[in-house]
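Yeah, one chain of the complex is gone here, protein chain that is, but the others are all in their spots.
This part shows chain A:
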C-alpha cells in the first residue's frame, strides 16, 4: 500500500497550540492480578490520525474500552478537548463526540443501511421523520467523506468493506469528532483497506481526530501522523510517524530486535509430492470458486499462493485437504490419487502424509473449548499411539504435548488450560506443532500468521522454512503479500478461482503482483 498523501504533514505541530482532542493522564486498570494498563499517558492532537500499536495483550483494547466507557479506570484522568470528563458508558462517550468502530461490527443484518444508522438515535416514536432526516444527512456525509453506501440496501447484501463504512457513518451520524477504529483492516481486502485509508485521510483533513488501533506496522507507516507503542500494559513510546520505522516500532513492541525478513537458503526441490490437476471446486452454496486449477509442489520447496481473500483459496485448500469433494479434476498426494473427498476425507489425507494448517484456527483448526492437549491430537485421535481400541490414552497424549510445549515455546506451559485462553500466537503454535511434528511429506498452510504477534510470526516463519529444508513439500496460502514474498520459492497468483500468473519472489515486483491479484492480466490494460 502506498503512503496516503498528507496535504499538511506538519499538522501535529501546527495544531499543538489548541488543547489535545484526547488526553489521558496516569490511567491505571487492573483485572485481578493482571495490571492491564499502568500509568498510561496519551495525548492525541486534534485533526490527526494517531496510531496505537502493541502485541495482543499489551493493553490497547483495554485502554480504548476505558475511553469508550466499557470499563472505568481504577485511577487517572481523561481530558477531552482540555476538559476533565468522566465516561462511564458509551452514551457518555458519544455525547463527548467519541465514536467507535468495532473490530466485529455491531449491525443488524436484516435491516437496511438507513435503519442501522438511525438505530438507537431515532429521536421520536414514529420513524418517518427521523428516517428522512437521516437520509439527507447520510447523503451529506457520503458526499463530504467519500463514504458512498446505498441507504436502502440490506446489511447482509453488503461486502465487509461496505459494512465497515456503515459503522463509520453510524458514528459520524451521531456527531463523532473523535473516531476510534479497532483493527479496522483485519477483515478487509487490500483494495478495501486502501479505500478506508483514503476515507480516514479525508476525515482528518475535515478536522476529525482518528485513533487507529492495529498491529500492522505498514498501516501505521502509511496513514498515521503519530504513533504510540504499548507493551505489557505500559505506554513505552509516542513518536511522530515520520521519525520512526517499522523495525524500530517492532523492537519497541516486542522489547527486543525482531527480524521482519526471513533468512533462508536457496531451495533444493526434489520430486513432485503434491499435484493438482484441473481442479474445479464449488462452495457450500454450489458456486464454482476454483476453476480448473493445475499446479504441483515438489519436495523441498515452498509454493506460495497469493491473492485477495475470497478468490477461491479456502475452497482450494479444503479440496486438497480432503474436506471438500471437487466438482472435477484430481488431487495427487505422494503419487496416490485422492478418492475419499468429503465427509471423512481429511482422515485419509493425513494417512497419506499430508498435514494441513487451516486458514482459520478458531473456526477449523482448534476446538477452543478443549484443553490444549486435547487439541494436540485433533485429527490424529485414532492413531494407536493415543490408545488402542476404544480407549483414549490421556497420559500418552499429555506427555507428548508437554514435549511440544517446550519445543515450540507454547505459553503458558499448561497442557490442561482451555485452548480459548491462549493468545492467538500460542494457539497457532499448538496447531503448527500438531501438524509439523507428524513429519508429513506435504504441508499445506493457510494464513499461518493471521492474528499472531510479531514475535511469534518470526518463529512460525522459521519453522516453515525448517520444514522446507527438511525436504517437505509446502503449499502456502496467504493474503499477506509480504509473507508470500519472503517465504515462497515460487509464487502463484490466484484471482477469481484461476491461477493468473506465476512469479519468482526474488525478481517479482510488488506492483506487478498487485495487479495480478486485482485481476488485471496485462500491464497495458491497467494504464
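Note that a contact is a pair of C-beta atoms (placed from the backbone, for glycine too) under 8 Å apart; a residue touches a chain by one contact, two chains touch by 3 or more; residues count from 1.
Keep in mind that, in the parts below, contacts and distances are computed from a predicted model.
Chemist: One chain is missing here; what is its name in UniProt, given the choices "3-oxoadipate--succinyl-CoA transferase subunit A", "Putative membrane protein", "ABC transporter permease" or "Multi-component regulatory system-6"?
Modeler: So, among "3-oxoadipate--succinyl-CoA transferase subunit A", "Putative membrane protein", "ABC transporter permease" or "Multi-component regulatory system-6", the name matching the hidden chain's UniProt entry is "ABC transporter permease".
Chemist: Determine which one of A:374, A:400 or A:458 touches the chain that has been left out.
Modeler: With A:374, A:400 or A:458 as choices, the missing chain is touched by A:374.
Chemist: Given the contact definition stated above, which residue among A:20, A:59 or A:312 touches the chain not shown here?
Modeler: Only one listed residue reaches the unshown chain, and that is A:59.
Chemist: Pick from A:71, A:408 or A:459: which residue touches the chain that isn't shown?
Modeler: A:71
Chemist: By the contact criterion defined above, which parts of chain A meet the unshown chain? Give residue numbers in ascending order.
Modeler: So the residues of chain A touching the unseen chain are 31-34, 36, 56-62, 65, 70-71, 102, 233, 321-323, 343-350, 356, 358, 363-370, 374, 377-379, 381-382, 386-387, 390-392, 394, 421.
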